[in-house]
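FYI, not all chains are in this one, though none of them got moved.
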Amino acid sequence: MSNRFGQLFSVTTWGESHGPAVGVVVDGCPPRLPLAVSEIQADLDRRRPGQSDIVTPRKEEDRVEILSGLFEGRTTGTPIAMLVRNSDARPGAYDEMREKFRPSHADYTYQAKFGIRDHQGGGRSSARETIGRVAAGAIARKILAQANPDQPVEIRAFVSQVHDIAMPVGAAATFPTLAEIEATAVRCPHPATAAAMIERIKQVRSTGDSVGGIIQCRIRGVPPGLGEPAFDRLEADLGKAMLSLPATKGFEIGSGFAGARLKGSEHNDAFESRDGRVRTATNRSGGVQGGISNGEEIVFNVAFKPTATILQPQKTVDVRGNPTELAARGRHDPCVVPRAVVIVEAMAALVILDHWMRHAAQNQLFKF
Amino acid sequence: MSNRFGQLFSVTTWGESHGPAVGVVVDGCPPRLPLAVSEIQADLDRRRPGQSDIVTPRKEEDRVEILSGLFEGRTTGTPIAMLVRNSDARPGAYDEMREKFRPSHADYTYQAKFGIRDHQGGGRSSARETIGRVAAGAIARKILAQANPDQPVEIRAFVSQVHDIAMPVGAAATFPTLAEIEATAVRCPHPATAAAMIERIKQVRSTGDSVGGIIQCRIRGVPPGLGEPAFDRLEADLGKAMLSLPATKGFEIGSGFAGARLKGSEHNDAFESRDGRVRTATNRSGGVQGGISNGEEIVFNVAFKPTATILQPQKTVDVRGNPTELAARGRHDPCVVPRAVVIVEAMAALVILDHWMRHAAQNQLFKF
Amino acid sequence: MSNRFGQLFSVTTWGESHGPAVGVVVDGCPPRLPLAVSEIQADLDRRRPGQSDIVTPRKEEDRVEILSGLFEGRTTGTPIAMLVRNSDARPGAYDEMREKFRPSHADYTYQAKFGIRDHQGGGRSSARETIGRVAAGAIARKILAQANPDQPVEIRAFVSQVHDIAMPVGAAATFPTLAEIEATAVRCPHPATAAAMIERIKQVRSTGDSVGGIIQCRIRGVPPGLGEPAFDRLEADLGKAMLSLPATKGFEIGSGFAGARLKGSEHNDAFESRDGRVRTATNRSGGVQGGISNGEEIVFNVAFKPTATILQPQKTVDVRGNPTELAARGRHDPCVVPRAVVIVEAMAALVILDHWMRHAAQNQLFKF
């Protein structure tokens, strides 16, 4: 009872790592949108395993099939069901996990919750669940790009930190292009930092270890007015979206945790008139004030812990609670953030689009 | 379309800062719970303006009235409606705000969203909205304290940082008592730090400025198994709950942003057998793994920006977009975190209880 | 967990028959709508006890107070909280009901469900709960009246049958006016039938008995396109709305149960071109096809059982399950349908408006 996200543009994901398939149902998609399967596939390819030498070597084509909701190349307004078959299942590769709880994985908590678990590759807790999110996000992003004829909504996430290697302050002064981000396997738009990050990942992998990192996401073109008072603030829903991703430990928007160290006189964003509309001189608010977008760039960071799977022996207990040791083996990403970039973008797109639709329904439909 | 939180134990808040009243409807409360209005009032008193010399001097009794859902001192399972009358309204005190957008407040975004706004004291965007949350949270906390006869759920939030004054590392090694927290006006359980914080707040207030801060929240007694796979992870819902509070800019759980700088071999929490059950040797996970509680203490931090209202003149624009200046005056909290402590606790209680009910409905009802 | 209705224009009702008050929170109301408390009151007055000599003599002014969501006479887009104080409480009048289950009331089922109940006047199961619905419905109806500048949505319910006295076939050939309906205490627009109905109600009341009846509701001005495929069909949501009213036992739309006796060649509504748009020659569909409005008049019937409270002694059991007899006394409506007319209209308005907003959000926001 947890596998649905969004109120009007809503997505329901399903599937386990080593079941027959993973997939998603998108409900509430506006009709008449031209949509090709290749547009979905393009985003999935950015998420796919095996795309570079710093990610997991698991072999998955991740070919998406659209089963409903399209007619003659356009959406019909009915649910869009998409699925991706799992192909690289390895029967037997996970036998040890049937008996032992992997540290900092969801093995124990799933067992405690459900009294049963699919131990193969983490089952439902596997990041393969995010395939459905990315597929749905690709549709949302296409809609947002066309929503306002004068100004497309652009969502750009990138890796800003790996382990203790961070982009220099000011390096992201301008909105990065997709090409700049995709230029390196680590998806950091600052070439020198990217090189150091890749080096660090390779080094850590060589010791069988893993590292964490931070993704920054920036969104421009969002009109003022999205987000709701009280509970469904835009940053609250963005935060939930990001914290629902595997391995995330933190979310901050605008000034974030650093903002707690400032005075009001330093933090407030003065209003000014610019470009014919109300703008702020600075953007410590991160594009959201009182839970509602103010038309400035939305900027937030997401912290990811190091991958829990490591190729080193670890102490743990078995399903009967007896102390044991987990052998070191398996395929994994030594650092999840490069592949998570497109997932962050997808979730951001789902939030923005859903709020756009909610905003319009209440505020733009009737003329009083 | 935003004023409801929770799926099974759900709360709907309503009201504006200077309207007749603010209130809440609690739907889904378990029946037969003994409940006295004084129990609600006790939490409201911790949130109330004017309770110490470092918070706003606005005079509000904030007396709560229970209008439904109780019969002979027990809940009936029907909606519990509660309201608090606004008393310290100052007609005319907000005339300037009718014409000018206060920097880093919600004035502009509400106007952009709705095309109309109640400018008095921020209207719906006022933190008075959180009165309803605290009242509902008081009920949730009482239920949680009794939920498991063997082990009450205890939720304890406190101020861990004000401006750049933070509790020393290790100062919160043990679970703080309510008395330790309430011992000082700033609600920091480390007396020396608390004294410095209070000093800083007074100093900043004397210059008409404000400061931000951080609240830490710790929860013990939560059984393993709460939280849902995919979107409604426990940390995702806790994050949303906290980021839906006014002035919040960040949320982190367990290792948080610092965790991004660690290696997997440093970050993983080894399992061990302790106290007759599965425990972790460390708690970098912050009590949640794979989105589901693991029975360890839940620990998270919430970053608050400095209060946007300051007693210094600020540049802004008026409702027609013309540059202007905002005069310096008004009543405000120079730092919101001391009063926000009970609000953080309330929101945490709402999340934990709602997930408990959801968990039970799916996993504990039927015996297969 | 049941006290909320509607997805975008959503209402949450609260309150018991003999508690301090009953009320409602309306969330999602479009902003900028001019709204006066007198407009809400007008509908409540049509529902009020004591308005004629064929309804309950319970004395209630039912004066509504608006507590939030309005600013200078217009809605602000934030929640509108409304309450009505209960005034005619009679302590002691319900002592017998504390011990005995009234037949065909909700006494037993509430006890079985919650393990506790407010026995006074039915508590939450009292029809006083519908006060909140009527107040919210008054707002929805005003919006619908203005939604389409070319064509107001008009919702007109009336009593078409009391006991076995029904309006003659064809008597409702034209859309009845409000004046025709309000002309008689029984709210049947056919004067001769109305007179017979009133006579029947008085006669039945004189024997301490009660009767059931049928309300017909007709809605014109609804544009084609409202309603959703699959589960949230317009007739499904109208049906749920009506069957959620106290004392209802049936719902039918268009041809209804009589349609089951027809052949397809008799039942199908041929399309034709009329008034410059697609129309149907007949309206056995009742304005809805495939769950979606087709622009024709929406016509449905709601069956109400006879009032369960009668002034005759009845066999029952007490709370310990022992056989007993219920004495004959109390105040009640000998027939609920005259006062239920405005409640049916209110619920219909909530459904239509909510679907209008949902439709717009998905289908009219983006131009592809």
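Order of writing sets the labels: A, B and C. Residues in every chain begin at 1.
The criterion applied here is as follows: a residue touches a chain if its C-beta (ideal position, glycine included) is under 8 Å from a C-beta of that chain, and two chains touch if they have at least 3 such contacts.
Just so it is clear, the structure is predicted and the values come from calculations on it, not from any experiment.
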Total subunits of the complete complex, with 3 given?
-> 4
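Just so we're on the same page, only the chains that are shown with their structure count from here on.
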Copies subunit B and subunit C touch via same or different residues, half shared test = same
Between subunit A and subunit C, centroid-to-centroid distance (C-alpha), Å = 45
Inter-centroid spacing, subunit B versus subunit A (mean Cα positions, whole Å) = 26
Separation of the C-alpha centres, subunit B versus subunit C, in whole Å, is 39
Could you tell me which residues belong to subunit C and also touch two or more other chains?
-> 8, 28, 31-32, 74, 77-78
In the complex, the residues of subunit C that touch subunit B are 1-4, 8, 10, 12-16, 19-23, 25, 27-28, 31-32, 65, 67-71, 74-81, 83, 113-118, 123-124
Provide the residue numbers of subunit A that touch subunit C in the complex, in ascending order.
-> 7-8, 28-34, 74, 77-78, 143, 146-147, 149, 229, 356-358, 360-368
So, in the complex, the side of subunit B touching subunit A is made of residues 1-5, 13, 101, 103-106, 108-110, 112-115, 124-125, 129, 161, 163-164, 204, 209-214, 224-233, 235-244, 246, 248-257, 259-273, 277-278, 280-281, 284-286, 288-295, 301, 303-310, 312, 314-317, 321-323, 358-359, 361-363
